[in-house]
Every structure is written in C-alpha cells, then in structure tokens.
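Written below as structure tokens is the structure these notes are about.
For subunit A:
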Amino acid sequence: MPARKPHSVLQSRRWLGLGLWLLGAAAAGQTLTLVSYGGSYGRAVEQAWVEPFMAETGIEVRMEDYNGGLAQIRAQVETGNVFWDVVDLTTPDAVRACDEGLLEFVMLADLPAAADGTPASEDFLPDSRSECSGGGLVSATIVAFNHQQFPDTPPSRLEDFFDLERFPGRRGMRRVPIANLEFALLADGVPIDAVYATLDTDAGVARAFAKLDTIKDEIVFWEAGAQPPQMLADEEVVMTTAYNGRIFNAQVLENQPFTIIWDGQLQETSGPGIVLGTPRLEIARRFIEFMSRPESLAAISKYISYSPTRHSANAMVDSHRETGIAMSPHMPSAPANMKRALISDWLWWADNGDEMNERFAVWLSR
Partner candidate 1 sequence: MWKSSRLGWRGNSSTSDRWSGVDGGAAARSGMNQKKTTSAHIEFIDIAKTYDGGTMVLPGVNLAIGSGEFMTLLGPSGSGKTTCLMILAGFEMPTSGEIRVNGESVHKLPPRKRDMGMVFQNYALFPHMTVGRNLSFPLEVRGMAPGERARRVGRALEIVRLEGYGDRRPGQLSGGQQQRVAIARALVFEPGVVLMDEPLGALDRRLREELQLEIRSIQRELGVTMVYVTHDQQEAMTLSDRIAVFNEGRIQQAAAPETLYEEPATEFVARFVGDNNLLRGTVRAVDGELCSVAVGDGLVEAFMVEPLAVGDSTVLAIRPERVALSPSIEYSNSVAAGVEDMVFQGDHWRIRVSVFGESDFFVKIPNFIGQGGILPGDRVRIGWTTIDCRALPASG
Partner candidate 2 sequence: MAIALKRWNRQALGAALLVAPLAIFVAVTFVAPLAAMLVRSVYQPAVAEALPETLAALAEWDGDSLPDEETFRIAGAEFVALDERRALGSVATRVNRLQSGMRSTLLGTARSLAAETPAASWREAMIAADADWGAIESWLAIRRAGEVITPRYYLNALDLDRGGAGEIVVQPEDRRIYVSLLLRTLLISIAITGICLLLAYPLAWLLAHARPRRAGLLLLLVLVPFWTSLLVRTTSWIVLLQNQGVINDLLVTLGIVAEQQRLALIYNMTGTIVAMVHVLLPFMILPLYSIMRTIPERHMQAAASLGASHWQALRRVYWPQSLPGVAAGSLLVFILSIGYYITPALVGGRTGQLISSMIAYHMEQSLNWGLAAALGGILLLLVGTLFFIYDRLVGIDRMRLGG
C-alpha cells in the first residue's frame, strides 16, 4: 500500500496535465480566422479592426490573404471542413455566396446603431450590403495616370482613357469584364443611368466590346490590386484602371506622381461575411458587430481611402494617420468625386457575370 501512494499522486498530476492541455486546446479554438485581400488594404484592416477588437475582447484573430472569389469558401462549406470564419467579400460575391447558402445571414437588427441612436437599418447606404454582410466600405474602380507622362494637357475625363490619339501609350486594365464594359459604354456616350439597361441588350454588349476593340492592342492586363500602381510607376502603362485606395496609398505613402480621374468611376461596396457552419460562429458574430460600428468603419479611413457604408461613419472620417492629410476629398463618396459616378449593379452582374466572362474571354482570345 505505501508503495502506491506516490503513484497515485503522479497519476493525478497526469490528469491535471491533460485537463490543462484540453483547456489550452479549447482556448486555441477561440482563435478567429479573418480572410481579406492583403497588401495595404490588409494592413488597414489589421490596424483599424483587428487590433482594437483583440484589445477589447481578448479574442485572438489570425489574418489570411486571398484574391477574392468563392471557390475556397464553397469547398470548405461543401466538405464541412470550415477553417475560415470571417471573409471580406465584394458585394456581388457576397450576394452570390449568400444566395448559394455559403454564408450565415447577418441581420441588420443585430448590427449596432449609430451614436445618435439611428438604427443600423436607416444608417446604411442603400444597396450597400448583402443579407449576409456586415458593415462595409465603398471603393471605386477609377482611371489613374502618371502625370509626368502628360506634362502639358493631362487627361481629365473617362473618354480620354479610350483616346489613343490625344493620349498615346499603353493602358492597364483588369482582366475581367466588370468595370471595363461599363467604362466602354460611358466613354462611348451612354448616360450613367442607361449603362446597365444598354448592357442588357446584345447590341449594348456588342457596343461595349467594339469600344474596347479601339484600344485592345494597347492594353496590358492586370489581376491583383497591387499591380496597377506598380505598372504606372514602371511606366509600363501611361494610364490604368485601378482601385482608388491603392492609387491613394501610392500617392501619399510613396509620393508617386499619380492622378485619379474622378469621372465615370465604378463605385462598388464590400463587407465581410461569416462562412456558414463555422464552429466559431459566436466570436465571428462578435467580430462582425465590432467592425460594423460607425467608429470602426471610419477608422479604416485613417489608413486607406475607402469610405464607410454608413452615413454616421462618413461624418467621422478624419485625416490620414501617417501623413495627416484630410481624407474626405479622397473618398469615393466625396461630393466632388461623385459628380459622374456609376454605382455598380451587382444584381445585373450576378445574373450576367458568367455570360459576360465567357464573352470577355472570347474577346480576349481574338
């Protein structure tokens, strides 16, 4: 009997160890995985949302990068092996993912009200989110140019992007139909409010491709958001379509001689959604709640020129954290920038995206 005593002590210690280990494992399970686009935008997300969220809740957040698209989310949901919790999505992607049952619903009622008590349902910009998205940001696909290349008469209108005679040189363009078809029609004289109605007809689509044909030989295509500023800096192109935030960051952080043409830009929204079936649903909802607060959305604008999708947050937009520049004039939502802005019709793209992509691929290969 006396010989057994130390043994049982040892055994109880072993159980204690196992218990601690299990606790640790459970705590590790509380790490939230947030997937976003990386680059300068990813850093903004980290500083404006992730760090304050961790400070407030003590919940660990791990960030991952991706290039958009729904393939990985679909694969995770279909195999029942969900390891992404919250994913930053463009609104068209979010709408599709929500329709296809890849995301959890996010109820407006669950999102925080504005400081003055305005409920979220009235505070959000119309059509700025899917039924599965948290609060989000407005960005714009714009045309930017390197103004050193045009010392005398710089381009000033969207039409100039398609004018090779007055503004010779190569053009950068994202290798997708979205934005490019709209730009082509706008430059061809279609009024802002008739763009999608025109695209709804075969003749309208043909008209857009015909306009793209006029600059086809001068186009250099890009895929990742970080490419266009690089292409401008390398003088690989003289003008390019780009996300306004990326160009802004190159302007203020790297002093690049870039100018944005605020004319006919395509305004899009994005916001994070929760992958359906995540075992960390509760902390994922807490994160969505946190980042949907007006002050959280406004905080992003300290780092990059994307404006919040909430009225109350827009009022809080301040200055750039690093350079002190006032951010309002650089926002896609700034009145001066909005004179001729086209709001992306994500519903049209959800219905016609596949077909347009196919026709775009055909056009590319010709």
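The definition used in the following text is that a contact is a pair of C-beta atoms (placed from the backbone, for glycine too) under 8 Å apart; a residue touches a chain by one contact, two chains touch by 3 or more; residues count from 1.
Candidate selection criterion: all candidates are chains of the complex that A comes from, given by their letters.
It should be emphasised that the depicted structure is a prediction, and the values quoted were computed from it without experimental measurement.
Colleague: Which numbered candidate, 1 or 2, lies in contact with subunit A within the complex?
Modeller: 2
Colleague: Along subunit A, where are the residues that touch candidate 2 in the complex?
Modeller: Going through subunit A, the ones touching candidate 2 are 69-71, 74, 96, 98-101, 170, 175, 206, 216, 219-221, 223, 234-236, 347, 350-355, 357-359, 361-362, 364-365.
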